[in-house]
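All protein chains of the complex are present and in place, except for one that has been dropped.
What follows is chain A.
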């Protein structure tokens, strides 16, 4: 109904191991990203999602864990038993690609993009050979803003940009800023 459309701008949809990182405005984000991937890629791609959200009810747990095979991460540092980065690295080592939302939470503010959490950097440091692909998701926040129930059937586009890699000497903040501006640039292109 939202008629998602993929624009492969900086990269082709080929079977390489990748971390797709995108702006996060709705719970439908990863479903949409997953849908526009070609089926062979889709099967190897797992979303990284919040454990506290996706295990809240049996239905959510079924969707998140069993349907999408999400890598579930505990966002509460005090309660978690496993390191999120280790979880993600483990999934990469099993051959999966990942969908990651480095903003860490849904963006319902007026800002175009929230500051990135450091997970993307740690992941890039642990597995520097993996492609980091920015994906700008346009319009989905308008289709179903946070807190609304009925979606508006607007057209969403997902723009895939050129892959990023961590340079050997690059510091955390510089890298996160670079990744963030690469994503923003894709968004600017849309408008």
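Rule of thumb we're sticking to: a contact is a pair of C-beta atoms (placed from the backbone, for glycine too) under 8 Å apart; a residue touches a chain by one contact, two chains touch by 3 or more; residues count from 1.
By our rule, contacts and distances are computed from a predicted model.
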The chain that is not shown, which UniProt protein name from "Phosphatidate cytidylyltransferase", "Sulfhydrogenase subunit delta", "Dihydroxyacetone kinase subunit DhaL" or "ABC transporter substrate-binding protein" does it carry? "Phosphatidate cytidylyltransferase"
Using the touch definition up top, pick the residue from A:107, A:139 or A:180 that touches the left-out chain. A:139
Among A:14, A:86, A:112 or A:152, which one touches the chain that has been omitted from the display? A:152
Quickly run down the residues of chain A that touch the omitted chain. 3, 5, 139, 142, 145, 148, 150, 152-155, 191
